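One chain of protein is taken out of this complex; the other chains stay put.
After this line comes chain A, so read on.
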Amino acid sequence: MWLTQPLNEKSTRLFLGLLGAALALVTILHLVFPQGHPMHMSIYTVSLMGKYLSYALLAVAVDLVWGYLGMLSLGHGAFFAIGGYAMGMYLMRQIGTRGEYGHPVLPDFMVFLNWDSLPWYWYGFDMAWFAFAMVLIAPAALAMVFGYLAFRSRVTGVYLSIMTQALTFALMLAFYRNEMGFGGNNGFTDFKDLLGFSLSTDATRLGLFIATGVALAIGYVICRGIVLSKLGRVSIATRDAEARTRFLGYRVERVQLFVFTVSAMLAGVAGALYVPQAGIINPNQFSPIFSIEVVLWVALGGRATLYGAVIGALVVNYAKSVFTGIMPEAWLFALGALFVLVTVFLPQGLAGVLAKLRGKGSDDEKDLTEKEAAA
């Protein structure tokens, strides 16, 4: 099975092992050591880590299309945000009468706008299964429509990047409007509970952190499964010589559409896990800058490795938290400098450095023996 194939692979096992160890470590640091102990990890930090992990999943999704399909998407933040909004709508409906205005059905912002009934597209979001399905379906639908039109017309390269950028920008402007029914520029916030668990308790937040880690693991295995399958090799072929791949009889636009849609769904899941941990979702999540930042994480971590995307997302966001704490003005300069340095000195990203440290012999030879063993 293509999905279980990565589990036989050393690098995937190593990744999953490290991820599991990290989850366990954070849990222990939080639960075992009492508050006030120097080793104690506060719930604030746990949630911060959870947000990093959801970013890491988003980065993996971007790496799947950029690294293996050669499609530089500068709009993956849109899928992330849509997944987040789907989750946000569920969380808003869960508030019920506990809102400021105490309306049993309408979220506060609708009462404030003097709306008297729920717009049709809010129906069903009071049910968890429906909302969670929408977390996958809504980004997938957008990706399919956008991808179908773009790939059918063979839009690739820089034009596709610009169009994805325009897509997320257009959505940001749309979501800023109050009439859209998504809370305008304030978005959604003040969430109370998720599946009956109060979001203000430490246990729920720890659970969310672990759920995000598990989602990252599953997302990683799915991506790795695609990459290791024949479809993955067709993707790489498409990336490097699209016309030639077409000539061999592959329907390139369908391969692109499939991989792009899978990637969008993973981004949606990442967004849905981000929102309850961040406690807010607003149209800024659609901002083009955010999508570009995601690409920077992937570039820093190392493109077309998947684990590099995870490393990049974690490192950059940790650095961001530290930096913005010390001197917030300097962060963008630091990010820019980091990007320039990595492109000049580490074109393979941090993953490239790891690979060099790991194997003394040439990578080629190692691959050779590994593949021979597999064959």
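The rule is simple: contacts are C-beta pairs under 8 Å (C-beta built on N, C-alpha and C of every residue); 3 or more make two chains touch, one makes a residue touch a chain; residues count from 1.
The rule is short, and it goes like this: contacts and distances are computed from a predicted model.
*Asks:* Pick from "Carbon monoxide-induced hydrogenase", "Cytochrome c biogenesis protein", "Phenol hydroxylase, P1 oxygenase component DmpL" or "Urea transport system ATP-binding protein" the UniProt protein name of the chain that isn't shown here.
*Replies:* For the chain missing from the view, the UniProt record says "Urea transport system ATP-binding protein".
*Asks:* Kindly state which of the options A:Ile43, A:Met180 or A:Ile236 is in contact with the chain not pictured.
*Replies:* Checking each option in A:Ile43, A:Met180 or A:Ile236, the one touching the absent chain turns out to be A:Ile236.
*Asks:* Taking the entire complex into account, which one of A:Leu257, A:Val275, A:Leu296 or A:Leu350 touches the absent chain?
*Replies:* Once the missing chain is taken into account, the touching residue is A:Leu257.
*Asks:* Among A:Ile28, A:Leu248 or A:Ala330, single out the residue that touches the unshown chain.
*Replies:* That would be A:Leu248, which touches the missing chain.
*Asks:* Going by the touch rule given at the top, which residues of chain A touch the chain that is not shown?
*Replies:* So the residues of chain A touching the missing chain come out as 1-2, 144, 148, 226, 229-231, 233-234, 236-237, 239-241, 243-245, 248-251, 253-255, 257-258, 261, 364, 367-368, 371-372, 375.
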